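To start, the structure under review is shown below, and the notes come after it.
As you look at this complex, bear in mind that one protein chain is not there, while each of the others sits in place.
Going in written order, the chains are labelled A and B, and every chain counts its residues from 1.
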Amino acid sequence: MRYPHGRIGLGTVAAASALLLTAACGGNTASDTGSDSKGPILVGSILDATGPLNVIGKPNIDATNLAIKDINAHGGVLGRQLKLISYDSQSDNAKYTQYANKLTLENKVSVVMGGITSASREAIRPIVDRSKTLYFYNNLYEGGVCDKNVFNTGPVPSQQLAPLIPYATKNFGKKIYIVAADYNFGHISADWAKKYAKQAGAEVVGTDFIPLESSDFGAVINNLQAAKPDVVVSLLVGGNHTAFYRQFASTGLNKTMKIVSTTFGDGSEHIVLAPKESEGVTVAFPYFQELKTSENAAFVRTWHAAYGQSYPYVPNSAVTVWNGWHLWAAAVKKAGSLDRDKVTAALESGLSIDSPSGKVTMNPGSHHVTQNVSIAEANDKHGFKVLTTNADVPPAYENSVCDLQKNPTTNKQFTP
Amino acid sequence: MTVQPDQLANLTLSLLSSVALLAIISLGLAVLFGMMGVINLAHGEFLMLGAFFTLTGVRHGLNLWVAMVLAALAVGAVGVVVERLLIQHLYGRMPATMLATWGLSLILVQVVVLIYGPASNGIPTPLGSIRIGDYSVSEYSLVLIGAAVLLLGLTYLVLTRTRYGTMARAAVMLPDMAAAVGVDVRRTNMLTFGFGSALAGAGGALLAPITAVVPSMGQTYVGRAFMTVVVGGPGVVAGTASAAGLLGGVNSLVSNLTTSVLGTAALLVVAIVILRFLPTGISGYWERKR
Partner (left out) sequence: MMSTNNRSLSGSVAPMWRRLRKHLPVEIPGAVTVTLAGAVLATTVAPFRALDWSLWVIYGLLALSFTFVWGRAGIFSFGQTAFFGIGAYAYGVLGIDLFPQTGETTTALAAAVVIAAVVAATLGYFIFYGNVGDVYVSIITLAFTLVLLTFMSSTADPSYHIGQALLGGYNGIVGVPPLMLPGGGQMVSPNGLLFTCIAVAAFVGFGIHLLLRRPFGRILAGLRENELRTELLGYDVRRYKLVAFTVGGAIAGLAGGLFAAWGTSINPSVFSLPQAALVPIWVLVGGRRSLLGAFVGVAIVQGVSDALGGGGGSATPIVLGTLLIAVVLLLPEGVLPTLSTFARRFLPALGRTSVDAGPAGRTDSPVGDSVIGGESRKATSITAVDVHKRFGGVAALAGASLEVAPNGVHCLIGPNGAGKSTFFNMLSGRYRPTSGTVLLGDEQITLRRPDERARRGIGIKLQVPSLYGELTAFENVWLAAYGAKRDIAEADVRAQGALAWLHLSEKAQQPAGELSHGERQWLEIGMVMASDPKVVLLDEPTAGMTREETMRVVELIHDLARTATVIVVEHDMEFVRQLGAPVTMFHEGRIFTSGSIEQLRADERVLDIYLGRGTSHVGS
């Protein structure tokens, strides 16, 4: 065989010199790093600004920027302004890991907030845990995370479904059919729905799980027509699943069956659908743009001032993100320090803030928040009509299984 | 388990509309890929544009059906522009086309996000629903079935009965020969690409009233469309119809009898098995048998 020394030599030299050159020039320059004790405090955010998840990502990012601005306008924290370093993870899970590495090892931020899907949270968690950086996950999810380093402000099934299922059973009927997204959130939420249904004396006549990439609900619609439930509990997620509501309405089923959901609206479903398709869908969230509190009036004004009057809708996730930042800021103030353990202790001391959705309290043991949960109905103006508000709904399940004050080394996600 | 007649009728219609949908979203790609050999990874985005253009038309007060037709033509125009600027330099270079159309898809999605926002008001399903015994079926699903037949028939007529169609097929099969007999190959290819794009736009327009029109909607359909076209084989109309029938039918049947997850898996598995035993697709196999 011929030994092409020339070619191998060239390749080796090229590769080796590329590595050495990089080592010589670029390896060590760091950008914004750490927070010395006088300058601005560095905080980090990772959210999806682009890619399919930007439906939720964009309002989350808008809320993040507004929250930081708000905190800074009120003097910042410990007399110092906050400087936000935010990354767009482009709906790519590996990027969550990458940017988490960056924020914790390069920028050395005091807190990381972000993640939309549970998968992205699980990508961030090991990184922040290892580098001992505080992490807030501010989106609605299936519940059960128990990690000393992690705080959650999003609503969980035991908060949303607990008031919603009895309401549905009382007002719409006792036969329930569950349609859920076929992944962790969908399955766990469905389990909760079944539990609360049984408690309320309702009967679950069927359950369907739909893959996240599917937008064809023909089979589901057929099953619903065969089973004839009074209530359809929708735990569907994402742009593809929005088609369900459209196809449901097109067969006229919305006249005989009522849809209740703990996810409808968070992904701008009521924006994408026409009013007559979403009218009547009943949901339960901590926050609605239509909530009549003075705190909320000011908040919506600020929001529109920053982002324009024609902003489609301020979703619940925007406010849970807002809550996350404000809770952290309050905790730092209370602790008088940025030190993670001191801030954690402050957060675990029964901290409350006044949020546009009402009072929000961090639970010391479970690291989840107690918050108001309102039940509302989609109206004909791409918005919601608030029907009733349950004050201070605790994350009952999380409180029952997770006590990070007693067992600080717990690190898992509980499932019912 | 006894099947009631109304249940059977409902299932049948359900199956047919699933098949129709698959045919509609794949037909444009069958022209671009099956016939011209262009791997258009931006096909999903052409569908998406068709849906968004329909939305815009309706918002400006146009009748829905008129908006759909105009949307299809608009996407055809976009296709012509894309062909002139990009594709015409890349014929015969499959990997280059792949790379370029993938880049194009990224651009198209983001441009739509910037113009329309990540969530914008859609259009509801038109027409009403009809009752079949215990079941009700949306009239639009019947429209879909009709539309699929219409589009397949239209494509067949254009490709076989018009002068353009003959030239198009010649230009694709033997460009040098076609040029030698006076066919303007460049212009014909441009028109063919535009035709395929318009069909894709029509598919998207028909999708708009039954799905959530968001900028990322193309991704859901592009995988299935490619699978349908490849399983269908080289025949544009015969291939699309047969593959949509088989894959769509299996998917719908399995989803109705078991779960949606198994329905999706069944579609993929059937595609794999068909390609293993009929390596040139269904219509390719028919060609050989003849």
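Simple rule for what comes next: a residue touches a chain if its C-beta (ideal position, glycine included) is under 8 Å from a C-beta of that chain, and two chains touch if they have at least 3 such contacts.
Computed from a predicted structure; not experimentally measured.
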Partner chains on view for the chain not depicted: A, B
Absent-chain contact - pick from B:L8, B:V111 or B:M177: B:V111
Full-complex contact with the absent chain, from A:W192, A:F209 or A:F299: A:F209
Residue among A:Y87, A:F151 or A:Y397 touching the omitted chain: A:Y87
Interface residues of chain B (partner: the chain not displayed): 41, 86, 89-90, 93, 95-96, 98-100, 102-107, 109-111, 113-114, 219, 222-223, 226-227, 230-231, 261, 264-265, 268-269, 271-272, 275-277, 279-281, 288-290
On chain A, residues whose C-beta touches the chain left out of the figure: 1-12, 14-17, 19-20, 22-23, 26-28, 30, 49-51, 87-90, 92-95, 97-99, 101-102, 104-106, 117-119, 122-123, 125-127, 182-188, 209, 211-213, 412-413, 415
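Going forward, only the chains that are shown with their structure count from here on.
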For the chain A and chain B complex, residues of the former touching the latter: 50-52, 54-55, 57-58, 182, 208-211, 213-216, 218-223, 225-226, 228, 239-243, 246-247, 249-253, 267-269, 271-274, 276-277, 312, 382
List of chain B residues in touch with chain A within their complex: 7, 10-11, 14, 17-18, 21, 110, 113, 117-125, 128-129, 134-138, 140-141, 209-214, 216-217, 219-220, 251-252, 255-256, 259-261, 263-264
